[in-house]
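Just dropping this structure here.
Note that one protein chain of the assembly has been removed; the remaining protein chains are unaltered in position.
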Amino acid sequence: MKTIEEIKQAIETKFGVQISIENNSLLIPKEKWPEIASFLKTDPEYSFDYLSSVTGTDYKDYLEVVYHLYSMGRECGPLVIKIRTDRNAAQIPSVVSIWRSAEFQEREAYDLLGIHFEGHPDLRRIFMWEGFVGHPLRKDYVTEDQDRKI
Amino acid sequence: MYGLGVLKGLWVTIKNFTLSYFTRKRLTTVQYPEERITLSEHARTFPILVYDESPDKLRCVACEICAKECPPKCISIVRAQDEAGKPLKQPKFFDIDYSVCMNCGICEEVCPFDSIYMDRQFELSAYERSEEFLYTKDRLAKSAEYFSKIRPETAKKVEEKRKAKEK
Amino acid sequence: MNCPYLQNMDQQSTLDTQRLEVSLGPQHPSTHGVFQMDVVLDGEQVIRLKPVMGYLHRNHEKLMENMSWLACMPYTDRLDYFCALANNFSYALAVEKLAGIEVPERAQYLRVIMAELTRLINHIVLVGFLLNDLGAFFTPVLYAFREREKLLDLFEDVTGSRMMCNYFRFGGVKRDVPPDFILRVREIVNQFPKFLDELEELLTHNEILLSRCQNVGILPKALAVNAGITGPVLRASGIPYDIRKIDKYSIYGRFKFRVPVGEAGDVYDRYYVRILEMRESLQILEQAINEIPDGEVISKAGAQAAKMPRTLKVPKGDAYGRTEAPKGELGFYLVSDGSGKPYRYHVRAPSFINLTVLEDMCIGQKVADVIIILGSIDIVLGEVDR
């Protein structure tokens, strides 16, 4: 598999977008993300056809989504991609049209962290019931005190 | 041939049926209240406190390491104080909520004073949930003999270690 | 849409049959837990199917954010409660990758033996419950449970508890195995093929099973890869992707074993690939028992971290550890901020992601097939809902 720097060079030359490397993962701005994603999947050089996991994390001043990409065809290791968005208007383009495995995992990130994935065919809460308010996995989520006697 | 697989299936079940009358080993069920399976050395259910001579002289020194390390936080300890208010090296209250405990055995590992160990008693049904499952210090205390009866090897190892420490 | 019936559905618009909306709801005898499917039926034919989950959601990931690294270990048993040791293995690997802890040889062998025994348990119980969904009145399940009891007794002697084992520690395993362990594993490995032959004789060529399972719930290769399906479901569709062979994590590189692959990707292939996988696991166990060395079962740093969990220092950073759990790729994405607690703890659960294609496989099939397709995917709700 090509090293992370080569992939960074290839993407930067092809899409002319500024990418930085943060402990062995690519930090990609969210605007160009769908094009880069389809490039990574369709390009025979990379053919990352298997999106293993999509994880949302809350770093207090921004929200971050981490994608782990593998290539089943060329059986090569994880390419880790991180995309950041600010906390209140959390908005990231969805990649469900490229990798179907992101469908449930993006819904989970929306449900538990409140990250909006535009372009997702069916963005509903997946675990919580419809009337649930708030997103539990955020650091500022206040769990109501069950022991309190009403 | 089309119907052969079906007949082979029938042959397997009827073989099990007929042979169950000849070899007792084939019937794997244990008639629970009368017959019981002997539990192994390391089987664990709920924690107990071990004492040497009398129930009020527990080995526990109320260091609260187990309370901090317990994943579901079901142990609560209050350290004893003598009249002058000086903290003593034993617990005044030591409660374990058996309905919260997930019998993971971490308290046994982290206890530096060999005082808390996992018992194997699993017939603990009770009529009422909150009070009866909150085991207080006296219900938790079990003698060292009981402990060496249920877990001989561990008890032997603990004895050697304690003797080595006394020397 | 591989169903011819649906194509000419629209031309027969004059035939206005009434659609039956059934929710194969949370209380259903064969949804392997609290799982609901809202199904739109035309007669017995499935038109639309929407899975509904979240009944068993306890926000496992939020819980772990205020537990110490070691205290998370017993909770991983509760993820996929059929294969506690496979979850421990994946979590231990992820933390060891993050904290850089070494694992001694004997512990590596013990881990592989325990993981493969758990794979045996998971596959025979799955075959049993799949037959229960097909209507066989508990006979295959009870044959499977008869074998599972032997393995669970072995787990009780080694780890202390039958299902909630909590046996792995960072840098090895909690405690060494009893002296007769190798003998008992060898006895199980020798006797297991006989049981598998008996199960195959009862099931594999049974015409009713063949006609019920063949060409039902077909999962095409391209959709399987695109939807991130892993484990026996993927291999039954024809893609030999086994993480034990790809990543060669722990010491799987030393063992010689094969990976069975199906062609049609239907329920029968998923059933039979699992039986062949059990036979391969027996090969691994055979080699592992012969080569297991003596020595300590936990490294110095690991033992110290187990005795005093507060002293375990996990450096800042994130890591993703994944293993081949019996149900598919089980991955743990851990972010540490240097304090004693994980900052972010995410579980990539195979059952959860394998459900994405449930609708694609069920459209056009009968109601009875929906149940066995769900059974063949092999989901456990503890892992789906977390």
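A few notes on this one:
To keep things simple, chains are lettered A, B and C as they appear, and every chain counts its residues starting from 1.
Just so it is clear, a residue touches a chain if its C-beta (ideal position, glycine included) is under 8 Å from a C-beta of that chain, and two chains touch if they have at least 3 such contacts.
Just so it is clear, contacts and distances are computed from a predicted model.
Per UniProt, the protein behind the absent chain is "NADH-quinone oxidoreductase subunit H"; the candidates were "Autoinducer 2 import system permease protein LsrC", "Cytochrome c oxidase subunit 1", "NADH-quinone oxidoreductase subunit H" or "ABC transporter ATP-binding protein". Considering the complete complex, the chain that is not shown touches B, C. When the omitted chain is restored, the residue from C:M64, C:L131, C:L330 or C:I363 that touches it is C:L131. Only one of C:N190, C:Q214 or C:S339 touches the absent chain when the whole complex is considered: C:Q214. Note on the undisplayed chain: of the listed residues C:Y75, C:Y91, C:Y109 or C:Y143, the one touching it is C:Y143.
Within subunit C, the residues in touch with the undisplayed chain are 20, 22, 28-30, 44, 131-139, 142-143, 146, 202, 205-212, 214, 240, 242, 245, 257-264, 268-269, 272-273, 276, 366-369, 371. Residues 2, 6, 9-10, 12-14, 16-17, 20-21, 26-29 of subunit B touch the missing chain (whole complex, contact as defined above).
Here is the rule we go by: only the chains that are shown with their structure count from here on.
With chains as nodes and touching pairs as edges, the resulting graph is an open line.
Each chain gets a centre from the mean of its Cα atoms; for subunit B and subunit C, those two points are 29 Å apart.
Chain geometry summary: the mean Cα position of subunit A and that of subunit B are 44 Å apart.
Our note on geometry: subunit A versus subunit C, Cα centroid distance of 25 Å, whole angstroms. The set of subunit C residues touching two or more other chains is empty. Not a single residue position of subunit A touches two or more of the other chains.
Listed in rising order, the residues of subunit C touching subunit B in the complex are 67-68, 70-75, 139, 146, 149, 153, 156-161, 164, 166, 174-175, 178, 198, 201-210, 306-310. Listing the residues of subunit C that touch subunit A in their complex gives 53-54, 57, 59, 61-62, 223, 225-229, 239, 241, 246-247, 317-318, 320, 322, 329, 331, 333, 335, 343-344, 346, 348, 352-353, 355-357, 385. Subunit B makes touch with subunit C in their complex at residues 2-6, 8-9, 11-13, 28, 37, 39-44, 68-71, 102-106, 109-110, 118.
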